[in-house]
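Note that one protein chain of the assembly has been removed; the remaining protein chains are unaltered in position.
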Amino acid sequence: VADLPVDNQALLHRQFPIFSWGSGGKLMYGLPIESNQSSFIMGSGPALPTIKIVNADSVVTRELFLQSFPGPLVKNKTKKKDVEKWLQSVLEDSSGDDSSLVRIAADILKIKVADSGTWSDISRSLYNSDELFVYLSQPFAVPEHLPVAHKLDSSNQMKVLAHLQTGGQDEALKLALQNNDYAIALLIGSLMGKERWSEVVQYYLTEEFKIESDVSDFSSNLLSLIFQVFVGNSKEAIREFSQVPIKKQWALNNWKVIISAVLNNINPNTDSSPSSINQAPPVILEFLIEFGLFLAKFGCGTQASIVFMIANLPLSSSPLDNTSITFESVGSPNSVNGRILSEVYEFACSNDAKGFPVLLLQKLQQAFYYQELGMTSNATKYADYLGTIVKGLPKKGSNTINFAHSLAELSSQITGSSTGWLGKP
Amino acid sequence: VADLPVDNQALLHRQFPIFSWGSGGKLMYGLPIESNQSSFIMGSGPALPTIKIVNADSVVTRELFLQSFPGPLVKNKTKKKDVEKWLQSVLEDSSGDDSSLVRIAADILKIKVADSGTWSDISRSLYNSDELFVYLSQPFAVPEHLPVAHKLDSSNQMKVLAHLQTGGQDEALKLALQNNDYAIALLIGSLMGKERWSEVVQYYLTEEFKIESDVSDFSSNLLSLIFQVFVGNSKEAIREFSQVPIKKQWALNNWKVIISAVLNNINPNTDSSPSSINQAPPVILEFLIEFGLFLAKFGCGTQASIVFMIANLPLSSSPLDNTSITFESVGSPNSVNGRILSEVYEFACSNDAKGFPVLLLQKLQQAFYYQELGMTSNATKYADYLGTIVKGLPKKGSNTINFAHSLAELSSQITGSSTGWLGKP
Amino acid sequence: MPTITNAHNDLIHDAVLDYYGKRLATCSSDKTIKIFEVEGENHKLVETLSGHEGPIWRVDWAHPKFGTILASCSYDGKVLIWKEENGKWAQIAVHAVHSASVNSVQWAPHEYGALILAASSDGKVSVVEFKDNGTTAPVVIEAHAIGVNAASWAPSVMPEGGVSNQTRRFVTGGADNLVKVWKYNSESQSVTLEDTLEGHTDWVRDVAWSPSVLLRCYIATVSQDRTCIIWSKEEKDDKWTKTLLQNEKFPDVLWRASWSLSGNILALSGGDNKVTLWKEDLEGKWEPAGEVQE
Partner (left out) sequence: MPTITNAHNDLIHDAVLDYYGKRLATCSSDKTIKIFEVEGENHKLVETLSGHEGPIWRVDWAHPKFGTILASCSYDGKVLIWKEENGKWAQIAVHAVHSASVNSVQWAPHEYGALILAASSDGKVSVVEFKDNGTTAPVVIEAHAIGVNAASWAPSVMPEGGVSNQTRRFVTGGADNLVKVWKYNSESQSVTLEDTLEGHTDWVRDVAWSPSVLLRCYIATVSQDRTCIIWSKEEKDDKWTKTLLQNEKFPDVLWRASWSLSGNILALSGGDNKVTLWKEDLEGKWEPAGEVQE
């Protein structure tokens, strides 16, 4: 449609559609007759002949699983099985859109609610590596076993040892790299702290792990990151590639494959950490937090929420690390999906019966949403639940006052819609 | 001298030398005239003509630095400079016996007392690696740069990545080792925990670090140990070689070179640990303790003390780890050198003004030693110092009673030797 | 469901259900306001209100606690207040401070009192409180010199100090293509400008501040430039974040924006004769939530 200058005055003489929201799940609208039609009929009838009042429910597209959601979810009251069943229905409904963030979040939450999952289950939610198994089972041509790499000769090996005996780590490393002996270079690097080791790893992968078909160095980037994660160098690794545009883009595009690969390498037998998915080993926790912050920083806030969920971070208004980034909700709290997923996450992961206090307003907003659509019984369940919560809040403080005030408004709307005319305040 | 059967009766008719210790630093002796001489003279004079009473001091070989030792060393009272000066005189006196444990201990203590030393200073006390610098500065023939090692080809590299993405660490490692690609094998090993990593390191060094002239695999043993120390696998590494006789012997024989090499690789910039020699980084502390226990277990108790000193362990009667080995003294507490070195160690390293209580008896014994040699003023200093200590000990308890009792005996000996005949109890 | 046919013979500019959804007020270029009662399937015309001297652009019901009261604004430059008492409707007040068309009128959140916000083509907005003893002096300020097309109150939020400490905000949209956010201080009876939001390239036709209880504020603005912009901000942010409802322009000018009662769904009406519904998705973008069809 071309951008013609608008005739402001003429607009005052046009009939636009009219619309008004009403309480009790109603809405009123009036659509104008198409102007050319009107002219053709040559009648002078009103441009807007009919005004209709209908149920909002009949117009608003409702999420299929909204009605069946067993909320509000109350720890030790709501049955885990019911939540699992509901999540399962969501997954079946997602109409095959495997990459949808809603599906991924729901899948992960189902694993968490069941409380018997493993890290590779979560990994699979992000990226199904079955295709790799197919690839791995293919027979490969037996390669010729000609030596193609380098290593230090005896006298240089002794020099390396002599350097190390005299504390000359840098000299030893230089000698190894000059001779392209990466094995001994990695060993020397292992003495020099995680940053130097990571440098050697990256150098080695860059030099030696070039795969022809590899677009934007996918393989060496991924391997390099995996190794750095497990040596505890996540923060630095992520900082490094977030400063190189092409690597940053690679990481943002491939976040699922990356996290999946890292999670698949959590070995319950190493370290003394439990393999429970409720507690990530320290290096993994560091990685998940840093990677989540990276995603959030570059505009992938919802993906970041999923990563923070995997890391079992609590929902809270406190900023993470030394950033201004918070994890208050799974996705936008102003979206229905976001609010429901946040509530399920709280149910699955919060240790406290109190849950995550930051969700109270979201639950209130959700209750209002039910009421707007005329789903009064759902709205009532939430209103009752929130009514019990309000009693436990600190008496003073604007947060409590506002909350109670809004809850009262909700209750009066609910009452109003059920008793009609008689419900005058 | 041939082992002839001894004629017991005849012995009763022989004049043996006579000898008796006296208080106040005196001793009495009588040496028989040589029997053949006597027969020659044909005199019937007594076989033991003279009995002499002399100062013990004139007979007992005294350590040159004993008189000048500024003990008892009292924290915040004795000047560090005086102790340093004294240690310096000991080092100059050790008549060039660089390998003597006394020299090594004194050298290390001098570094500790000065409080400004580095790990490589301590390393140098054990083993002066200057000879290696000479070796390192020699020009070497430029080696041919023909590839002699192996590495994975592209398709196998992709297989490794695919294995890792699917959590197949063992498969990835197997593939790497089958193809002798040790660099990638080490990287994979780094994901699998310190024990697996150490296995790969040892395997690699055994296969690839064979130096012709290397007697008992000195180089690969030493490198293997260094790498395992820094990954925190000391206990296992030491346990492993203590079970292989040839390696165990290598470690016992080369303890100084080994520890020196490890200390020289402590990099103050890595980790967040201070480079202060008063606090070893955790992996180093683990290594020093385990290696010390190893030395003690196989009969090198004094060497073990030196290692525990480097590790700044407190002197105490409590056993170390789950062993029965204790670190109560630097060397034997029944040796003068041992007692003095222990006292200097306490002065240098104990944080508490109370010092190491386990040394109290040693200091008392040292005081008695001074008194035996007639060095009454030194004995008095110790007696006075211990007198103040006694007041701080728990009133009851056999330890205190015995200590006070022996101290009283010492005091009475000192009094006796200074007032002579009049000092009757 | 009630269907009212031929409510007016001329253009109908606005129609609003009351708090209980029992009455419908419509206003038209025919200079009248009609009050209908709606119940179940039925509707009944209760009253036709005359008084304005030009097309009536908008009507707004006051909170029931004040009684059955309606405000209307018109091309004639006036805001009229109507009240039903004992089944009879009467005009009970006139607010005539503007010298040109009054384009929008809205009652403030009832906690503020009986307060009205009016926007006029004379470039000014006015805030006027109706006390029991008559009106107070209105507060009038210049908002958008060329003309103010719409104004909307922010929802009421109780701060630490209680009602008297409240920050009362409203947003305006003008013929200068700008959107402005204002702070109204009832004690000092003054209005100060807080933010000026640039983004539209033609007249802003409607502004709507979402009544959501969440801590994030949302303002929807629609314009003749065929875009709808969602402005959002949290208390701790310095600046408003601007999000286009959708990247492509709408087929025709956009005319009205209206949030559902709790701010979950946004309804837009425009020159393409459609009413489209929108809601926020998981990732903070806006997705369709339905469309009103005949």
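Should a chain be cited, it is by its letter among A, B and C, assigned in written order, with residues numbered from 1 in that chain.
Basically, a contact is a pair of C-beta atoms (placed from the backbone, for glycine too) under 8 Å apart; a residue touches a chain by one contact, two chains touch by 3 or more.
Since the structure is predicted, the reported quantities are computational estimates derived from the model, not experimental observations.
Chemist: Could you tell me which displayed chains border the chain that was left out of the figure?
Modeler: Taking every chain of the complex into account, the missing one touches B.
Chemist: Give the residue, chosen from B:N156, B:S220 or B:Q362, that touches the chain omitted from the document.
Modeler: B:Q362
Chemist: Kindly state which of the options B:S20, B:N278 or B:N351 is in contact with the chain not pictured.
Modeler: B:S20
Chemist: Kindly note down the residues of chain B that lie in touch with the hidden chain.
Modeler: Residues touching the hidden chain, for chain B, are 1, 6, 8, 11-24, 26-32, 34, 45-56, 59-61, 101-102, 105, 301-302, 330-338, 341, 361-362, 364-365, 368-369, 371-372, 397-398, 401-402, 405-406, 413, 416, 420-421, 423-425.
In this text, only the chains that are shown with their structure count from here on.
Chemist: So that we know how the chains sit together, what is the shape of their touch graph: line, ring, star, complete or other?
Modeler: Topology of the interface graph: linear, an open chain of contacts.
Chemist: Any idea how many Å lie between the Cα centroids of chain A and chain C?
Modeler: That gives a centre separation of 36 Å.
Chemist: Find the geometric centre of each of chain B and chain C from their Cα atoms only, then give the gap between the two centres in Å, rounded to an integer.
Modeler: Going by mean C-alpha positions, chain B sits 88 Å from chain C.
Chemist: For chain B, jot down the residues that touch at least 2 other chains.
Modeler: none
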